[in-house]
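For reference, the structure discussed in these notes is given below.
Just one protein chain is left out here, and the rest sit where they should.
The first chain written gets the first letter, and so on, giving A and B; residue counts start at 1 in each chain.
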Amino acid sequence: MSSLPRPFDASRIPRVDAVGIDERAASLAKRSIKKKSKEQGIRLAISMLDLTTLEGKDSEGKVRQLCQKAMHPMPGDPTIPSAAAVCVYANFVAVAKDALGASGVKVASVATGFPAGQVPLPVKLDETRRAVAMGADEVDMVIDRGAFLSGEYDRVSSEIRQVKEACGDAHLKVILETGELETYDNVRKASHLAMAAGADFIKTSTGKVTPASTPGVVLVMLEAIRDHYLETGRRVGMKPAGGIKTSKQALHLLVLVKETLGDAWLTPDLFRIGASTLANDLLMQLVKESSGRYQNEDYFTKD
Amino acid sequence: MDLEVRKTYKLYVGGDFIRSESGRSDPMETTGGDFFANVSRGSRKDLREAVRKARAAQTGWAASSAYLKGQILYRMAEMFEGRSGSFEEILRQTRGVTAAAAKREVRASIDRLLHYAGWSDKYTALLGTVNPVASSYFDFSLPEPTGVVGIVAPEEPDLLGLVSHLAPVIVSGNAAVVLLSQKHPLASLEFAEVLATSDLPGGVANLISGRKDELVPHLARHMDVNAIADAGGDRALSKAIGEDAAVNVKRVRAYRIADYFAEDAQGLDFIESFVEIKTTWHPIGV
Partner (left out) sequence: MARVIEEASETKPRPSAWERERPALEFGSAWDYAPAPESRDHVRLAERYDLFIGGRFVPPKSRKYFATINPATEDKLAEVAEAGAADVDAAVKAAQEAYQRRWSKLKPAERGKYIYRIARLLQEQSRELAILESMDGGKPIKESRDVDLPLAVAHFFYHAGWADKLDYAFPRKTVSPIGVCGQIIPWNFPLLMAAWKIAPALACGNTVVLKPAETTPLTSLALARICQEADLPPGVVNIIPGAGETGGALVSHPGTRKIAFTGSTEVGKLIQRATAGTGKRLTLELGGKAANIIFEDAALDQAVDGVVNGIYFNQGHVCCAGSRLLVQESVIDTVVAKLEHRIATLRLGDPLDKNTDVGAINSKMQLDRITELSGYGESEGARMYQSSCKLPEKGYWFRPTFFTGVAQSHRIAREEIFGPVLAVMTFRTPDEAVEKANNIPYGLSAGVWTDKGSKIFKITAKMRAGVVWANTFNKFDPASPFGGYKESGFGREGGVHGLRAYVELS
């Protein structure tokens, strides 16, 4: 018989000073990323993209087009890496899997009643199992924010553990929905809770609530991942999502990762960026770097 | 002969130049009796809109740093200085003052604005206190802006009077709704252009021309105005303001300034009247 998991001890979670962490994030934003490092950073960011479509109006056609973009972000330039994954509703896992073939681009499915998560647990688990059965490589789940904010930490933990189990071999990303948690202390607490419960990745937001991924929030989560790693030896990944539109923001995220967690995390296996329109800004900046000319949107595909 | 493009003088509300929703206007004449311009006859609905915009702008304005507020008022003085000629012209034409008197008033107005720009990061040190209470508490008192302040501007001097009452109200983080001099609103409406080009967020200062007897009661009775600076100089109106203001316990400060050019027409007390003092206690102990 396996031992029961330890109840979550919120009092052991380190505190966060909001002013201090915002200052740290702002000072890292001053890193000037130029020339070769800018080009490298942009390519790295492209390879870390989870190209996302999570709309009520999504259809098979839309998802197939997104997959095409993920595999070939810039038609005619095979040196541009593919995105890391596409992120879609569970309904479209099969379609995406078919469209992506053997390209290496992964299929991430949201599940557990995304985005609000206000559905009964059995439904959440069923959705998870179905997504995985249809071929999802990764599952992005949402935590129960209501339970978290009422202090029912063990319930939140337990749900995550059960979803993780339902994932089987698929990787689990746990969405904290930081905009609803509001305080950095809550974000830090939720991060540790999720990691202790088995998350492979912790993710900021569903993208449906603002504020979503801010530099301060990302830094809080990276610091939580660092402490978790130092304590357990296990590397957990991080995924900011929501509100990331420009190359400048993407490069800033990479700086935060590099200077908080170091080299090991600068890979799509441990860092993803959830975005939809970011891809084109990354491509425009890349072309501007090589040509020296500011670019126009018409020259980049909108799928 | 080249025809000049005449100016339309509009109200300044929420950072925009708008016509009165009433569609009505009053003609202004030069002292010689010639037509000079039409001026919007502001209505109570314009006033209502101005208060709404003021309230919306006030929190953000109050939250900005003292340094930034000072920079903005300083920029306002720069913009003002750059256009001093056009202000002197308006004063000469509409109030019939000499060129020297107009110059003197514009100069004094710019200096007054500069004076308050320099207060933004100092009044807190003078009005705030740390209080030596007898128990083990860290006890401090800080001034905070009261919120939305209605200003009844003096009839004359219109320009210097406007600046003398507007600047001390906004420098501490309040938003203002000003009922301009009824007889001489033009220099004040021109001043709105200085406000608009100064980086002052829209809604922090709102200028409304019109008839005071129509507008003042609505300002005094408005439930979302926190205080009134009454420099209108009309005893009957002042009494009514005092009575109407009681409806939501507005802070009312009446001014009877004989000489706006004098030293005592500016200073810390003009700021102090429109701040609230908040006292906080916190235990001292390990």
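Please note the rule applied: a contact is a pair of C-beta atoms (placed from the backbone, for glycine too) under 8 Å apart; a residue touches a chain by one contact, two chains touch by 3 or more.
On a predicted model such as this, the values are computed, not experimentally measured, just so you know.
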Notebook entry, point to check: Of the residues B:66, B:142, B:196 or B:237, which one touches the chain left out of the display?
Noted result: B:66
Next item on the list: Could you tell which one of B:126, B:246 or B:277 touches the chain left off the display?
Entry: B:126
Item checked: Residue, one of B:76, B:117, B:170 or B:245, that touches the chain absent here -> B:117
Note to self: For review purposes, identify every residue of chain B that touches the missing chain, sorted by number.
What the structure shows: 66-67, 70-71, 74, 111, 114-115, 117-122, 125-126, 138, 267-268, 282-286
Note to self: Need a quick check: the contact residues on chain A for the chain that isn't drawn.
What the structure shows: 14-17, 19-21, 23-24, 30-38, 40-41, 44, 223, 226, 229-230, 232-233, 254, 258-259, 261-264, 266
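Here is the rule we use: only the chains that are shown with their structure count from here on.
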Check: Cα centroid separation between chain A and chain B, in whole Å?
Finding: 50
